[in-house]
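Here is chain A:
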Amino acid sequence: MKSDITIKLERCKGCGICAAFCPKKVLAVDELGKIQVVNGEACIACGQCELRCPDYAIFVDKKEAAK
Partner candidate 1 sequence: MSKARLMQGNEACAEGAIAAGVRFFAGYPITPSTEIAETMAKLLPQYGGKFIQMEDEIGSMGAILGASLAGLKSMDATSGPGFSLKQELIGYAACAEIPCVLVNVQRVGPSTGQPTAPSQADVMQVRWGTHGDHPMIALAPWSVRETYDATVMAVNYSERFRTPVILLMDEIIGHLREKVELPDSVEVYERRKPKKTRAEGYEPYEPDEDLVPNVADFGKGYHIHVTGLLHDATGFPVGSPKVTEESIRRLHEKIARAGDEIIHTEEYFMEDAEYAVVAFGGTARTAYEAVRNAREAGKKVGLLRLMTIWPFADKVIEQLAAKVKGILVAELNYGQVVHEVRRAAQGKCLVELCGKYNMKSFEPKEIEAAIDEMCARRDA
Partner candidate 2 sequence: MERSYEKYFRQNRLPHLWCPGCGNGIVMKAIVQAIEKEGLNQDNTVIVSGIGCSSRASGYMDFDTLHTAHGRAIPFATGVKLANPELNVIVITGDGDCTAIGGNHFIHGCRRNVDLTVVLFDNNIYGMTGGQASPMTPTGKKATTAPYGSVDRPFNACDLAGAAGATYVARSTAFHVKHLTDMISGGIRNKGFSFIEAVVQCPTAYGRKNKMGSPADMLAWMRDNAVMKAAWDKMPEEQKTSEKFPIGVFLDSSYEDYGNAYEGLIQRIGGKKS
């Protein structure tokens, strides 16, 4: 994984905006109506999901090389 994806589930309303704008299909809304990471390896940390999340529920950071 090139990135750390943090999801604040208590804020997520499952609107699907993050999943729709993810260029690598990393995210999907689960059966409970919350977002989940389904293909974390593919994440390129572009931040499109975080940018438009209306609920401030998802955060993406590039993994630091040293770690």
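By our rule, a contact is a pair of C-beta atoms (placed from the backbone, for glycine too) under 8 Å apart; a residue touches a chain by one contact, two chains touch by 3 or more; residues count from 1.
Regarding selection, all candidates are chains of the complex that A comes from, given by their letters.
Treat the numbers as computed from the prediction; the structure is a model and nothing was measured.
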Touching partner of chain A in this complex, picked from 1 or 2: 2
Residues on chain A engaged by candidate 2 in the complex (per definition of touch): 4, 6, 10-11, 13-17, 19-21, 51-57, 59, 61
